[in-house]
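Note that one protein chain of the assembly has been removed; the remaining protein chains are unaltered in position.
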Amino acid sequence: MNAFVLILQRDLRLAFRRWSEIATPLMFFIIVASLFPLASSPEASQLRESGSAVLWMSALLSSLLALDGLFRTDAEDGSMEQLILSPAPFGLIVLAKILAHWAVSGVPLLLLAPFLAISFYLPLEALPTLIIALALATPTLSVLAAIGAALTVTLRGGGAIIGLLVLPLTGPVLIFGTRATEMAINGESALGPLYLLAALAVFAISVGPMAASAAIKVAME
Amino acid sequence: MNAFVLILQRDLRLAFRRWSEIATPLMFFIIVASLFPLASSPEASQLRESGSAVLWMSALLSSLLALDGLFRTDAEDGSMEQLILSPAPFGLIVLAKILAHWAVSGVPLLLLAPFLAISFYLPLEALPTLIIALALATPTLSVLAAIGAALTVTLRGGGAIIGLLVLPLTGPVLIFGTRATEMAINGESALGPLYLLAALAVFAISVGPMAASAAIKVAME
Amino acid sequence: MSEFLQMGGYAAYVWSAYGITLIVLVVNIWAAFRSHTGALVRIHHENRPERSGRQPTVRQIT
Amino acid sequence: MTVTLRVRFVRWFHQLASPPYVYRLAGQLAPWFAVTAGLLLLTGTYGGLVLAPADYLQGDGFRIIYVHVPSAYLSMLAYIIMATSAVVGFIWRIKMAHGLAVSAAPLGASFTLLALVTGGIWGKPMWGTYWQWADARLMSELLLLFLFAGYMVLRASFDDREKADRVSAILAAVGVINIPIIHYSVEWWSTLHQGPTIAKLDQPSITMDMLSPLLVMILGFTIFFAWLLCKRLQGEILNREGHARWVEKLLEEITR
Amino acid sequence: MDCFSLTGNQPVLRAESLEVWRGGICLFSGLNFELHPGQVALVTGANGSGKTTLLRVLAGLTIPTAGAATWAGTVIQRVEGPDRSKVTYQGHLDGLKKDLTVEENLDFYRAFWNSHEPMDCLLEQLRLDGCRDRQIRYLSAGQRRRVALGCMRIKPAQLWLLDEPLTNLDRKGSLLVAGWLAQHAAAGGLAVVATHQREHLIQSASIEIEL
Partner (left out) sequence: MDCFSLTGNQPVLRAESLEVWRGGICLFSGLNFELHPGQVALVTGANGSGKTTLLRVLAGLTIPTAGAATWAGTVIQRVEGPDRSKVTYQGHLDGLKKDLTVEENLDFYRAFWNSHEPMDCLLEQLRLDGCRDRQIRYLSAGQRRRVALGCMRIKPAQLWLLDEPLTNLDRKGSLLVAGWLAQHAAAGGLAVVATHQREHLIQSASIEIEL
């Protein structure tokens, strides 16, 4: 448990040391979501239609983007070996790293999403569902991205390959997420897809860190 | 000139040594462009409306994504110092690196774009304009991304900060590019924005490598 | 007077625009003064770095 | 005659690179700027809100012009000042020029924000919407805000000030491309946003009693900007000079 | 140095006919040795002879092709839980975070290894007092190595596995490490040290393994 807290603390401190790193995925999220309407035709009705799609796509991208270095930096400076050799279970350490990543990428995204949704003219009643859906989806996305990062930890250019490996896996998350948003926009109850999102999140968090830690150990051998 | 060819050759070889690196931005491009219709409602008329926007956004993102390591790997393994100390002008070497990057990220994108455009139900008559616009825009995007990569070459998490620095710079390219596509879709002549795109490309290619090389030299100091 | 305040029906827009402008100007003034006095205070509390120019030795080996 | 002029110019140029001189100059100019800016802004506001007649199309809503246009114009001016002085600093290695660029950035960012907000507020009664994504001018003005932000974030990520100066100067220079696009976007594409209004003085599309408060406001904003630029520059110089002898002396004077 | 709670003279680290292959080449085979408490082993050999590989096998980071390394009777990779904190490994890479300061790096490992050693004395020994609040990225090569050695030293482990610890160190640094090794051995610790600077460390060693 001690190790968990320590890793969480260290990774958060590293992220805050360069505050630009926290600001950047967010800025990215905003910029993508605001450039998009520029590139498409500007009518409000249209924006609402593709708004939720754009929100989800850019949430996905910004949570994937920041993940390249999650394990790579540790592997390249030799800390990973020290972490592997620690008495604490390695899966727990990996979980702490994922949690830290989510705290600096996922949480601010949740806080920003409502504003973007409003600027895309999504109806106000849909907001709670949208935020719950994002809150359930972003941890899953982080775990998935972490598995990708673990698989490619000693490969060069892993940053790009992560997208390749992980994007197909994010399909279900995106489908349920946008389905929930759409249902909320149409005024229906979105409980169904939300339950499915929650199930995905539970599954990802319980299995993901183990898979990622196994992959790292093999890659580091 | 010798140095130019050598760097081009080396970078292409490095890219092909890990073929996944070439495949990844493409896969990314395809997946984003095919997940998008999934995430939004799938009607043909709608798709056509956002089709060109999605095409441009994903072209932009995929050309930015692969760029993180363009100078960073060289800086971290010490090759950059050797390149700086070479008798050849450093701007030329940077240009070669950008060209190599464009060849493995931009060119395949150009080849794929028509298929995607068709799958988004864009009118066939708009295709030539779309491809010319992409052909003029992608080098500019590569140069801009290279400037971002150069500015952040010694920063940790530079990968993420690049987005913030480069996306505002890409604004004009996106504005002109989507404008051209839109005009072509409406059956008008898109010569105006295409000329502007060409001007931007010429400007970017003639000034960009100098800016990037100056940035690298300062950052490595 | 109240006619003036109503701005021909555009009161909300005009007054909010002017209000926000006032706020931005005031915040700018405050921030600029703080950046100046802040620098003064910081330097005052810092202690001066001592200049310890170590003299390297150059030896001929015979 | 010309020789003495040139000598004088060269000496002046050298003085401009000397921190204590610039610090003192900025300190002397600041109060004058403050007073002038205050007077101009007060008269301009009075003229704009009270004296100018209501617009025959927009009614009293048009009065937002007196804050919107000056802030929009100043956002661009601030960027140009920032970029030019950064480039000058880069080429001739003048610390003071970098200091000027750094001081202009947060001011420029705030005026950009102000232009966006006042424009948005004005847009609601005029266009029926606060924001129009596809309008190139609005978009490029937003990008200008991001450019300012990027400049400041990039600086913050370097621990070495000189490196930060030189690297961020390159970013500032590259971003200049955005300025003509902001300015000409309304001419290139007919969009929602107003075309040039003031520049066409020969065929005034705006009457004199509407125009004069606007000019006063523009001048007032500019001098206000100059005032705060002086204050920020002073702070920036102190940050850079640290414990130089003249700073120590200055501190002694102040604490005494 | 406190003494480790250990039962007398029994061998604690043992290599049993270790064999490692890499890319179709046998690096070493039939490697047998025993290391008792209080003994330091020096691993020497030409470049590429397998010193690093041997140390990684002993740390449980690499699985040998044949044979086994055991620690107090247990095969090394199977050592779990608190017993793992009895081994420390310092490789060619330093394991430091470039964006954290010297003190923050040391603090992290101190908490991570559950150590209660005082830090001031350690920093003074390493002559890092002046760099305490400096980020690792601004340190010189030798200063980084010193911080890494400090992180190693702070872990209260009985078995030290050190891969070329003298790299980039100046003369005083080398003497410090040699002193540490002697001290460690005297307190009943074990160490396996790979090095090319045999002459600096041979005094403290009791076994030499030449690959």
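Before moving on, here are some points about what is shown:
All chains are identified by letter, namely A, B, C, D and E, in their written order; residue positions are counted from 1 within each chain.
Keep this in mind: a residue touches a chain if its C-beta (ideal position, glycine included) is under 8 Å from a C-beta of that chain, and two chains touch if they have at least 3 such contacts.
Predicted, not measured: the structure shown is a model, and the values here were computed from it.
In the complete complex, the residue from E:I154, E:L169, E:V192 or E:I209 that touches the missing chain is E:L169. For the chain missing from the display, the contacting residue among E:S29, E:T52 or E:T65 is E:T52, taking the whole complex into account.
Seen from subunit E, the chain kept out of the figure touches residues 22-23, 45-48, 51-52, 92, 127, 131, 134, 138-143, 145-146, 164, 167-173, 196-197. Where subunit C meets the chain that is not shown, the touching residues are 49, 51-61. Listed by residue number, the positions of subunit B touching the unshown chain are 2-3, 6, 10, 13-14, 17-18, 76-79, 81-82, 84-87, 220-221.
As a working rule, only the chains that are shown with their structure count from here on.
Taking the mean Cα position of each chain as its centre, D sits at the greatest distance from subunit E. Each of C-D and B-D has its own count of C-beta contacts, and the greater count is at C-D. Annotation: 38 Å between the Cα-based centres of subunit A and subunit E.
Mean C-alpha positions place subunit B and subunit E at a centre distance of 47 Å. Within subunit D, the positions touching two or more other chains are listed as 139, 146, 149, 153-154, 157.
Under the contact definition stated at the top, the residues of subunit B that touch 2 or more other chains are 155-156, 161, 164, 167-168, 171, 175.
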